[in-house]
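The structure appears right after this line, and notes come after that.
For this depiction, one protein chain was excluded, whereas all remaining protein chains were kept in their positions.
This part shows subunit A:
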């Protein structure tokens, strides 16, 4: 018996030693290659760009496929991608794009036929609408003629040059018959982007290699890996330890956990998100019938105005967001989009002023009762509002505490109501069972889609089906401006209209923007030697709206000696673990042996 264990132990050690050699050996092929590993706290939902909706998937697809146009890395204005140039007819209904002479990664030429096939697929196949359906909803017809692509629209569409649909290779994709169930797990994937996907292990990672024939020129690195973490805390550990080189979309506490590591750059820039309070200002369905149980006082713009004055946005940015946000003096478009951002000034600007807030409510007849809480002018209903937030979001809890304090000063009681995400979406987006709710949106370089979430048509239907509203807003002025900006093909003029829309939202206050959270990321400077954000001066690395940062990326090559070192290191670790196990087993059986001798003697 004892001999058997001794033999097993020897075998174990031998195997460990053998394994150690193999690890060092196996890592050698990576030597001299420039590999960058991006961490993502989300796994890819689908590698089929017609179906994928997650940010991580569309970020990867942006690296794999070209678009008609992409945001310029400096100005974020539309710039040529697969479309070299374009013209518009006088009525603004016909667009002609000239497709670039370039090649798919399998060597076949890219033609307008590919683009036409892609758009027609989205227009005609319901399953293909999943990811980017709205982007082709206004298309009347799309036809190809050599390298010319002609798109006819039903109505003018100024956001045409920010079409989010990637152009797919027709010769590969036309064979797909059942788009709804096609997972596109064929590697290497044929694309026209800077990188070619070569491997995807579900829920684990995606590997992309540089496309040597990319028409802008091959990327500087050899391989890009996107590695998934289910747990943000683990991803921070991974970055500190060097298992990944970059991680984006951090929360303030995660960001602060990176402090003090000399190898890590803490990236803190203005972000693409706006956070706001959504006020139930008298929610209605799409046939204008009231819905929900919003507090009647909130229908009064003066009350909403008073709430706005009572909020100390600077304090919220400093203390709720740990100073990693910009207080909002605008509306739903964050300041990083300089062309479209509107900032309140002069008389329109609402700054924190408790006295003024109280004044407004006093003048409007909301009298304070003996308990310090105001009541409606025409009755005794108190100004007691519910604040709906999500469960398990510490930042929203903190926000609720601060707002409760702010509103108390103006005689308004706020109670927090925590809801799980699907209940939250239903109550604040369909059934309107709320007074005030937390809300927010990550905005694209062209803000059209966020503007659309406040349209009359997005309200729920009479039968109670949600239509995608973010505010139940339905305002004549706003609708008119929305239609105007759709038709305005002159960018500066259109930006003016979009600013007016934001001003309308700001003054009418169906939503009150509170802050713009910063874009927080971290990367290892001992691995990544250069990376250009988008926009170039102070922009985003991961999760922005372009392939640019990961195209311009440069990194340290994996040194040949270093890999051997890490190999022997792993081997050493394995050896230590093995030794501990062997010694433990040995000790166990020895004591066991001694024990049974003792038993015998009893």
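Brief remarks follow.
Going forward, contacts are C-beta pairs under 8 Å (C-beta built on N, C-alpha and C of every residue); 3 or more make two chains touch, one makes a residue touch a chain; residues count from 1.
Assume contacts and distances are computed from a predicted model.
Name of the non-displayed chain as stated in its UniProt record, restricted to "NADH-quinone oxidoreductase subunit K", "Deoxyribose-phosphate aldolase", "ABC transporter permease" or "Dehydrogenase": "ABC transporter permease".
Touch with the chain omitted from the figure is made, among A:95, A:441 or A:482, by A:441. For the chain missing from the display, the contacting residue among A:101, A:124, A:421 or A:477 is A:421, taking the whole complex into account.
Here the missing chain is touched by one residue of A:48, A:270 or A:502, and it is A:48. For the chain missing from the display, the contacting residue among A:155, A:198, A:233 or A:462 is A:233, taking the whole complex into account. Listed by residue number, the positions of subunit A touching the unshown chain are 15-16, 18-19, 22-23, 25-27, 30, 37, 43, 45-46, 48, 51, 53, 126-127, 129-130, 133-134, 137, 180-181, 183, 201-205, 207, 225, 227-231, 233-235, 237-238, 240-241, 243, 286, 421-423, 425-426, 429-430, 441-442, 449-450, 452-453, 457-458, 461, 465-468, 570, 573-574, 576-577, 595-596, 599-600, 602.
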